[in-house]
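Of the protein chains in this complex, all but one are displayed in their positions.
== subunit A ==
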Amino acid sequence: MPIRKVMKANEAAAWAAKLAKPKVIAAFPITPSTLVPEKISEFVADGELDAEFIKVESEHSAISACVGASAAGVRTFTATASQGLALMHEILFIAAGMRLPIVIAVGNRALSAPINIWNDWQDTISERDTGWLQFYAENNQEALDLILIAFKVAEDERVLLPAMVGFDAFILTHTVEPVEIPDQELVDEFLGEYVPKHAYLDPSKPITQGTLAFPAHYMEARYTVWEANENAKKVIDEVFAEFEKRFGRKYQKIEEYRTDDAEIIFVTMGSLAGTVKEYVDMLREKGVKVGVAKITVYRPFPTEEVRELAKKAKVLALLEKNVTFSIGGALFQDFSRALINEKEKPVIVDFILGLGGRDVTFKDLDEALGIAQKALAGEEFDEVNWIGLRKEIL
């Protein structure tokens, strides 16, 4: 029987790692995800997880050790956040290019300067072009589930790409919620053992990994990463379906909530989706036609699903905890790209909010709604809006 325990998302991530039975975990502590490797080190020390726990001197080393371990042919896991993920940047490309199915749990946190340990999505969003798959969890249960799902997708022969699972700093990493821990046997059946077909260490069959590629091969190598990202779309759907069958929890690349007759759909990710669902419930009682679309899978970008979503609404209001300079938020760019050649398309309004742990309140959402309603009425509106900004101190 699955057991239910009250735990933080950090612990849920550690439990997911334990259930996935990685052979190597290399990690360096960083707020807010320190508890993930701490908890894993306990599992290893207590003999509950048979793995090599490597204590390294930086995140660059952590991911490098993971690349080495994964290239040797074992399931590999680490956790980080913010500056730590940024320090991994160089190696993230290498992991994707070498097609190593490493999984990272990321406690989504703002980037310096100024130093800020609280939540936004700038860290993972900044790594969106590394070739890694990206999943975003709304709550602690999703943090656990999506890590298991990430392993399954990453290790699929049609994909073979590393994956990161983001969950909001403090809002999830340090907040306790009931989480269902699935049975080990069921997880074993779901994930199976990782049997590497391409990357492994076998002295009797030597290969060279991380090679040099001349101009005659580099472009093709990059294309295979592109192709693997495209393949991942189908594989993710399959894995979501299998996960639902085995564990009873349903996941979709874009989860819709009360969108059916919505005129305005708020689009968001992570824990903010929970807040916005609550807000939408409140508005629905007043007869306002609004809905929510939650992006669970951000890379590969669910272009087809976005096009379907766009047919349902007159206005898409994107709520983003990240900044892409000159653009607005990253979602604004992605959504614009997905819809640019569609004949009928909704108006897109972009909102930047909640950066560096700023609370997103119903008052903020009222402000966003007001602007979205202007757009709906055909009035003039700003494409990019910073919500909850303390203009008086600027």
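The criterion applied here is as follows: contacts are C-beta pairs under 8 Å (C-beta built on N, C-alpha and C of every residue); 3 or more make two chains touch, one makes a residue touch a chain; residues count from 1.
As a convention for this text, contacts and distances are computed from a predicted model.
Trainee: I notice the complex is incomplete. Of the names "Pyruvate synthase subunit PorD", "2-oxoisovalerate dehydrogenase subunit beta", "FAD-dependent oxidoreductase" or "3-ketoacyl-CoA thiolase", which is the UniProt protein name for the chain that's not shown?
Mentor: The correct option from "Pyruvate synthase subunit PorD", "2-oxoisovalerate dehydrogenase subunit beta", "FAD-dependent oxidoreductase" or "3-ketoacyl-CoA thiolase" is "Pyruvate synthase subunit PorD", the UniProt name of the unshown chain.
Trainee: So one chain is hidden, and I want to know which residue out of A:A199, A:I352 or A:I387 touches that hidden chain in the complete assembly.
Mentor: Residue touching the absent chain, from the options given: A:A199.
Trainee: Looking at A:I3, A:V195 or A:L212, which residue reaches the missing chain?
Mentor: From the options A:I3, A:V195 or A:L212, the contact with the absent chain belongs to A:L212.
Trainee: Which positions on subunit A touch the chain that was left off?
Mentor: Residue positions of subunit A that touch the missing chain: 97-100, 160, 198-199, 206-209, 211-214, 217, 220-221, 224, 228.
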